[in-house]
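This is the structure I want to talk about, given as structure tokens.
Of the protein chains in this complex, all but one are displayed in their positions.
Showing chain A:
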């Protein structure tokens, strides 16, 4: 793998140099596509937020799901400093684990996803809805260590994987609270407005998972879920030695798919959408790409799961000013609808604090006042006698 990387980039580098050097017309289509892609996927760093929300021994499979994705993501290059791993319970050291310090994802204990270098950032009771939302939006107390922060910027591609027990419109955390799809969508909108991501891939493996991505409204989000609304996501296989189900079906097949991926793979998202058809998964996995601006065909798996740096190795010095100008004139701005990036003026504070106090618009109806005072005067005169009338008038 290490040898392949410079080779691939060498090819790319030459292509780019050719393009830049001879400001010629369109070259062979493949190179141009590659070049376009080179300049289109605009991310420079990758982050992953992997959340397992269930505790208790019989939810072993959720921890195994999360750790499998963690393993893949680490293998493909995202370092621990860029992964926020939240596990709601400790299965490896659970007293009921017959094989302590391991979390298996295959029956017959073929694959231990708990290795030697797992770094869990939020563990046990720290996995709460509040902490999860704070990680996403960045509104974290200043004393939080770096390993617990999502320090993404507007060139980050973020993978968010969530697993646990869920229902129509919510995901259960720790058996005591829920996060709703509306809260999640609003958190993503906060992230968009604070420029905390370039593109976001949201994968959820719970029952009725598709309901969790229904409410997203921020741009550049692609979502996958293991089941539609009204369907349950099923678990894969129990291990008779450990005594619990080890993985959920959807993540099991996603893991199998990801094991084939290496950092140089050109596999794209359309292949990921095909993972786990109904025949294998029993539930119907769903995906949502309407908010995503690129075509999924052009989105590499490694854009989200790996941390592929666009490295250009060259021994020549290139003066960028001339070539950039030339490049820009050859490749005019595409009409991809990128909105002008600005902070939304949501709360016009200056207007609010200086506005005049509102006039009171409501007044009691005249009939009411008349009736009330007529009654009071009637009672008064009935008690004290009519003779006072002539003193009043």
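What we mean here is this: contacts are C-beta pairs under 8 Å (C-beta built on N, C-alpha and C of every residue); 3 or more make two chains touch, one makes a residue touch a chain; residues count from 1.
The criterion applied here is as follows: contacts and distances are computed from a predicted model.
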Which of "PIGU protein", "Succinate dehydrogenase cytochrome b560 subunit, mitochondrial", "TPR-like protein" or "Guanine nucleotide-binding protein subunit gamma" matches, in UniProt, the chain that is not displayed: "PIGU protein"
Hidden-chain contact residue, picked from the options A:79, A:100 or A:371: A:371
Chain not shown, touching residues in chain A: 358, 360-365, 367-369, 371-372, 375, 379, 382-383
